[in-house]
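The other protein chains are all here in position, but one chain of the complex has been omitted.
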Amino acid sequence: MSILIDAETRLCTSGITGREGTFHSLRNRDYGTQVVAGVTPGKGGQDVEGIPVFNTFHDAVEKEGANTAMVFVPPRFAADSILEAEDAGIELIICITEGIPAHDELRVYNTLKKNGRARLIGPNCPGILSPGKASVGIIPAMFFGEGNVGVVSRSGTLTYQIGYVLAQSGFGNSSIVGIGGDPVPGTDFIDVLAMFQEDPETELIVMCGEIGGDAEERAAEFISASVTKPVIGYIAGFTAPPGKTMGHAGAIVSGSSGGAQAKADALQACGVTVGKTPTQVAEAAASLLRV
Amino acid sequence: MSILIDAETRLCTSGITGREGTFHSLRNRDYGTQVVAGVTPGKGGQDVEGIPVFNTFHDAVEKEGANTAMVFVPPRFAADSILEAEDAGIELIICITEGIPAHDELRVYNTLKKNGRARLIGPNCPGILSPGKASVGIIPAMFFGEGNVGVVSRSGTLTYQIGYVLAQSGFGNSSIVGIGGDPVPGTDFIDVLAMFQEDPETELIVMCGEIGGDAEERAAEFISASVTKPVIGYIAGFTAPPGKTMGHAGAIVSGSSGGAQAKADALQACGVTVGKTPTQVAEAAASLLRV
Amino acid sequence: MDLLEYQGKQLFARHDVPVPAGKPARDVEDAVAAADEVGYPCAIKAQVQIGGRGKLGGIKIANDRDEAQEHARAILGMDIRGLTVHELWIEGASQIASEYYASVVFDRSAKAPLVMLSTKGGMDIEQVADEDPDAIAHLHVDPLLGFQDFHGRRLAFEAGIDDDVVRPVAAMLAKLYEVFASEEATLVEVNPLIITPEREVRALDAKVTLDGNALYRHGQNALLRDLSAEDPQEVMAAERGLTYVKLDGDIGILANGAGLSMSTLDVVAEAGGTPANFLDAGGGSRADAITAAVEVILSDAKVKAVLFNIFGGITRCDEVARGLIEAFARIQPQVPFVVRLDGTNGEEGRQLLSEARLPGVHTEVTMDDAAAKVVELALGAGG
Partner (left out) sequence: MDLLEYQGKQLFARHDVPVPAGKPARDVEDAVAAADEVGYPCAIKAQVQIGGRGKLGGIKIANDRDEAQEHARAILGMDIRGLTVHELWIEGASQIASEYYASVVFDRSAKAPLVMLSTKGGMDIEQVADEDPDAIAHLHVDPLLGFQDFHGRRLAFEAGIDDDVVRPVAAMLAKLYEVFASEEATLVEVNPLIITPEREVRALDAKVTLDGNALYRHGQNALLRDLSAEDPQEVMAAERGLTYVKLDGDIGILANGAGLSMSTLDVVAEAGGTPANFLDAGGGSRADAITAAVEVILSDAKVKAVLFNIFGGITRCDEVARGLIEAFARIQPQVPFVVRLDGTNGEEGRQLLSEARLPGVHTEVTMDDAAAKVVELALGAGG
């Protein structure tokens, strides 16, 4: 088992004919993901190493049965591409694109929520990896093996780092989900925690947060109320000075809430083991799983 | 029993301090409706013959437990008033106002549908009368008595006319619902038909349509599939020439569909008895209820 | 409110929808001057609020000044399906490589705007819809979200328009939607939407219906109303807050509410009469509105008898009676009236009428009896 993506995933990449779109679509296919289509307006009828390209998501759904979208187009086109995928009936949309205007994200989030048809992962996220089953996005899959640790993270490279440390400690993963660090993520920690809670393969959950917003605090409450599996938390940004933007639009410390210590405290208060470094996370995982 | 309004109704009138707003609020109260509040921005703290006036619907809900709104403000303020009522948690909003811009209606309809919290009746409708229980709107209640005929209509005065003929033939009403003749009614025939189907008191349903749109055709399909109670239909506009607007923005005959004959045919094909005049409707009701 | 072609194009131009340059004209002299300014060849186009004028000779190409004068003279004053041409639009003749059809309409069933695009432009689109429905690409737009780029692309690809104009045509659709939404139109139609040999996209026609209820928010559009192109009695009625539609018969009809008014026409027709008009005195008819209504009804010389059918809700029957008494005092009608008053303050109204003893005014209790009576009176008058 895994969450969100697996052997049934039929992926369509928006922006497949771009450099990165091609590179990662082929990597995802090499990993074993069914990459059934790509979308580039005006290039319908072409193919990318055998992957058929369509003008619209609607065609990709109709002709190839695509059920998952990966959005790789530049930020000014990304909101439109997500909305098109949803309109075409795609149920899971993974948006890798970074730098989408915040008001676009607001509009997209609220439209998808209103319609209730599709789940968005990201934007500004590395994607999802369900080791041994499917990889959608840019997560370097070769470092991760099948296993029973579910990982959910706001950060891309930090996810790889933590997953890698876990792998070196002998842990594999059910799924690794990057939810992205943007102001309006399509999917929150809570959504993914609920999925891991339901997933029979997942025995331990690692949750990587960072400063800014209150997603970690809300996740802590949810864990306390609804998650019975052990959760290990990690928060990046202890060293960030207040009021400075650290790259992710999300990573802004405002007032007393949203700081790394406040988040770590909130998680610990809800029974989550919080590691101070990626290495501590792996150690905590080891000790919890061996109990 | 009745539908939509009854002794539990706690009405708040928007525009209560206007001439018509005052007149009809007091009439509704005289009929026995609990008229608990009014809203007129800037007149909070005043009262209209004992009915307290508030600045906002939120205050009316909080302080008087209003659960039903009647909107009586001029067309340019009506959309805002409906949206305010919904935002304040009112579950049933009856908009009497005529002449609301069509794009306002579109925005209001789609917002209410999105949020799923409130039902709108109207706009451009005469309101609802549940004889012996409550009256909200401008229906001249004195002509109607309690009984087992449910009436739903796109037209105001036509409703009174038909209800009156029925009353003279000895029939009383469970509820009389004017859904209004505007391009985007908040509530359709189908919604009200479903309520009458569920209402134990209603034994016969009279549905008054008119030319324009396809609401009657869709209602016919719904009746065929889901209504087991007898339904009598009436369609106004047989004499209307194609392409002319007959008062209601809705009453436009376009192409072959939307005409009175097409609607009457559609209803009859679904087992609905269609009267050609209000008198025929009453006669049909008499023969059906006496079976 | 239906706009004339040139008014629609001026609206389009405000939203950067490309249209041919042109000028309006109301007489031959202005038309020739406009043609000189626009240059030759140019199109001389009748401005009437009805389709199909091309086939009826309402659009002609002038290759020089003489032709411009000749065509303007021919078209001005001509009758197109009952409408007289008072105004022309003279625009540069466009070269056409392809003709498409594009529209945004208010779809009442879906409660959403519907956008359509077809390569079968320049034809009667209803005929296309009947004979080859797949030739029209269409989709609904979520009014809370608005028109998105993908809507335009999808329509363009599905309609099968030429590859090289997918982007500009999609962009044009976005602009037409903007006209629809921001001007609060209920219809925006371009037929044909043309592609020039230089592969430019252009709106060669414009059919725009604005929502009259929203005009207060669009002062510039409210000025576009062309009263001279409308029926004078309907204009008179509208000025007095009444909805009046002229019909072919001889029985003048006044009722309150659109539904009851239409029902009254039907009942009169069932009784063997022919209505002269539809007149909805509105929801809250007051005395002065009733007086005005009588004036409007009687301004039609064909009327031989008048039926008042009032069932009072907001309308109070005593006000209607007062209005009728006032109207009789002012204009002394020469035709018989049948009056049926019921509903709010019905008794007071009937009482007032009975006391006033107006000449030729009959009262009836039921709608059916009133209809029968007025038909009888009209036949008597006509016979």
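Letters are used for the chains, namely A, B and C, taken in the order the chains are written, and counting of residues starts over at 1 for each.
Here is the rule we use: contacts are C-beta pairs under 8 Å (C-beta built on N, C-alpha and C of every residue); 3 or more make two chains touch, one makes a residue touch a chain.
As the structure is a computational prediction, the values presented were derived from the model and not from experiment.
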Given the contact definition stated above, which residue among A:Thr22, A:Ser81, A:Ser130 or A:Ser153 touches the chain not shown here? A:Ser153
Contacting the left-out chain in the complete assembly, out of A:Gly15, A:Gly38 or A:Pro183: A:Pro183
Which of A:Ala220, A:Ala236, A:Val272 or A:Ala285 contacts the chain that the document leaves out: A:Ala236
In the complete assembly, which of B:Thr111, B:Thr202 or B:Thr239 touches the absent chain? B:Thr111
With the missing chain put back, which residues of subunit C would touch it? List them for me. 144-145
Applying the definition given at the start, please give the residues of subunit A touching the unseen chain. 20, 24, 75-76, 98-104, 106-107, 109-111, 114, 126, 138-140, 143, 153-161, 164, 181, 183-184, 208, 210-215, 218, 234, 236-241, 244-251, 255, 260, 276-279
Against the hidden chain, subunit B presents residues 41-42, 44, 55-59, 77, 80-81, 83-84, 87, 107, 111, 114
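Going forward, only the chains that are shown with their structure count from here on.
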If a chain touches subunit B and subunit C alike, it appears here: none
Work out the mean Cα position per chain and let me know which chain is farthest from subunit A. C
Starting from the mean Cα coordinates of subunit B and subunit C, work out the distance between those two points in Å. 27
Distance between subunit A and subunit B based on Cα centroids, please, to the nearest Å. 48
Each of the following residues of subunit C touches two or more other chains, namely 142, 144
Contacts with two or more other chains occur in subunit B at residues 114
